[in-house]
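The complex appears here minus one protein chain, its other protein chains still in place.
In order of appearance the chains are A, B and C, and numbering begins at 1 in each one.
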Amino acid sequence: MSGFITVMGLIMVIVLTVLLLALLASLVRVVRGPTRADRLLSVQMMSTVGTGILLLMAHYGQQPALIDAALIIALLAAVINAALVQLLRAPRHD
Amino acid sequence: MTADGFFDALLAMLIVSLACGALYSRSLYRAVVFFIALGLSLALVWARLSAPDLALAEAAIGAGLTGVLLLSALKHQAAEPLRPMRPSFQLLMAVLTGVTFLLVLTTVWSMPAGMAQVGQLALNSVNDSGVEHPITAVLLNFRAWDTLLELLVVVLALLGVRQLKLPNDRLPVAWPLLLAWSKLLAPLSLLLGVYLLWRGADAPGGAFQAGALIGSGLLMLKLVGLAPTTPWSHWGIRLLVLLGSFTFLLVAMATDVFGAGWLTYPPGWNKALILLIEVAATASIALSLAMLAGSDHRELNQ
Amino acid sequence: MTEVWGLISGPVAHAVAYGFLLIGAFFFISGTLGVLRFPDIYTRLHAITKADTLGLGFIVLGLCLISGSARTSLLMIGVWVLVMASGATACQLLARYEQDDTDRERRDDR
Partner (left out) sequence: MTDVQLFVGLGLLLWLLGLHAVMTHRHTIHRLIAINVSGSGVFLVMVSLASRGEGVDPVMQALVVTGLVVAVCATAFALRLGSARQQSHDEAESPS
């Protein structure tokens, strides 16, 4: 049984590592761009990956409150996208 | 190297590269995006350091509000060229900060393990505070003075912004998709905020996280032009901004005059009083943060 | 009923759950590759908002099976639905922003 549990732990670590590497990879998009939307796309990606990591950590570290944090991050990534579109859009020439 | 250590090292690497990106990008927009991403990742660090309260607060404040603030500041900036300082000066500063880093690092690493006495004291007396969650107990009972002053800082910041001559600009008309989306998102943030406030008594959450969350929902409505105007000249708005500090001060004075002393809640009443203060503080924080970030000339300077 | 519950919380279900986690990781890898390799913003948006959301869905599914508690599972499914909705909307918003930006003069990205 103990062997079974360590396999599970290993899978958990593998998945967490994959997600963290995805987070690091999204930085490439911020650096290389080339457009503004591209750079903000990486924020969207980080929020999706970050929610995944938080959910896994909530299970792994027995901290159910992290699920709430994941919920908030998902919500506020959407707010940031909306803010970009509203604030940095070229104003209409009327 | 253990699995946990590997995870920590990756996380630390991520944070350092994000910070370097935020600090040393040539383009201002890139720096802002890096900074938003840094806020998101710091939430992961707080989660790792078993501080879920902070993860919640950072997710709401560091990732959401600060991002909107910086993006709206970016809008007003002219395309000012970034003039770096002389290389010799930069090098000097790098050497100075490097030496400081080594000195402080050796000091902090040699600090003894174990919790400070006051932390232990707080943990031991949570049961007398009226709430089960130790951090809420510290914020609203043991160190309520700090929290009261903090609410005043929020009000002060808003008053400070009122003194400035703000640019009077109009946002473009929002796309229908954005309107529909924010009509969905704003009630959701209110719901989630109330949920966090309610959970704050016995689990991570509380007035600040809830206030920041509701504030960002309100801010989003302001950005797309759906929110009713909140002019400072209206007495209701002023009352709502000051509600948190007033309630707190009233409770403090009442306990001082009729009870055992300044902010020493009478036994049996503490849960109700804490809840009262928290609800008032949440409303004030939400409105103040939304106005700090999103109100313009018409609303703040009459 | 007890038999069903035993099957859900038993070792078989756990094995399936960890399989779901691995599938989720696979989708995250493919989404990341898409973001790194695809040629323009529209295809990259596609990679992020489809592959990564699907990956998160599998991870949520796996964690739901492992946790076996209704409240946690509901919250996690809520997170997934929210990410799905925000992904879809963000995709549209960013793509339109990009188009709006290109339609006008090509602004440099300071």
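Following the convention adopted for this analysis, contacts are C-beta pairs under 8 Å (C-beta built on N, C-alpha and C of every residue); 3 or more make two chains touch, one makes a residue touch a chain.
All values derive from a computational prediction rather than experimental measurement.
A.B. asks: Which chains here would be touched by the one that got left out?
C.D. replies: B
A.B. asks: Please identify which residue in B:Asp128, B:Asp146 or B:Asp256 touches the non-displayed chain.
C.D. replies: B:Asp146
A.B. asks: Hey, which chain B residues sit against the chain that's not shown?
C.D. replies: On the chain B side, contact with the omitted chain comes from 4-5, 8-9, 12, 15-16, 19-20, 22-24, 28, 31-32, 35, 38, 42, 45-46, 49-51, 53-54, 57-58, 61-62, 65-66, 69-70, 72-74, 76-78, 80, 82-85, 89-90, 93-94, 97-98, 100-101, 104-105, 108-109, 111, 113-116, 118-119, 122-123, 134-135, 137-139, 142-143, 146-147, 150, 153-154, 157, 160-161, 164-167, 206, 208-209, 212, 285, 288-289, 292-293.
Convention: only the chains that are shown with their structure count from here on.
A.B. asks: Quick check: more C-beta contact pairs in A-B or B-C?
C.D. replies: Most contacts of the two pairs: A-B.
A.B. asks: Please flag the chain sitting at the greatest distance from chain A, going by CA centroids.
C.D. replies: Most remote chain from chain A, centroid-wise, comes out as B.
A.B. asks: If you average the CA atoms of chain A and of chain C, how far apart do the two points sit, in angstrom?
C.D. replies: Taking the mean C-alpha position of each chain, the two centres sit 10 Å apart.
A.B. asks: Determine the centre-to-centre distance between chain A and chain B, using the mean Cα coordinates as centres, and give it in whole Å.
C.D. replies: Chain centres of chain A and chain B, defined by C-alpha means, are spaced 20 Å apart.
A.B. asks: Note the residues in chain C that touch 2 or more other chains, in rising order.
C.D. replies: 82, 85, 89, 93, 96, 109
A.B. asks: Among all residues of chain A, which ones touch two or more of the remaining chains?
C.D. replies: Only 21, 26, 33, 36, 39-40, 42, 47, 64, 68, 71, 75, 77-78, 82, 84-85, 88-90 qualify.
A.B. asks: With touch defined as at the start, can you tell me which chain A residues reach chain C in the complex?
C.D. replies: 4, 7-8, 11-12, 14-15, 18-19, 21-22, 25-26, 28-29, 33-42, 44-45, 47-49, 51-52, 55-56, 59, 64, 67-68, 70-71, 74-75, 77-78, 81-82, 84-85, 88-90
A.B. asks: Residues of chain B touching chain C in their complex?
C.D. replies: 27-29, 79, 175, 177-178, 181, 184, 188
A.B. asks: Sort out for me which residues of chain C touch chain A in the complex.
C.D. replies: Spelled out, the residues of chain C in touch with chain A are 11, 14, 18, 21-22, 24-25, 28-29, 31-32, 35-36, 41, 44-45, 48-49, 52-53, 55-56, 59-60, 63, 66-67, 72, 75-76, 78-79, 82-83, 85-87, 89-90, 93-98, 100-101, 104, 107, 109.
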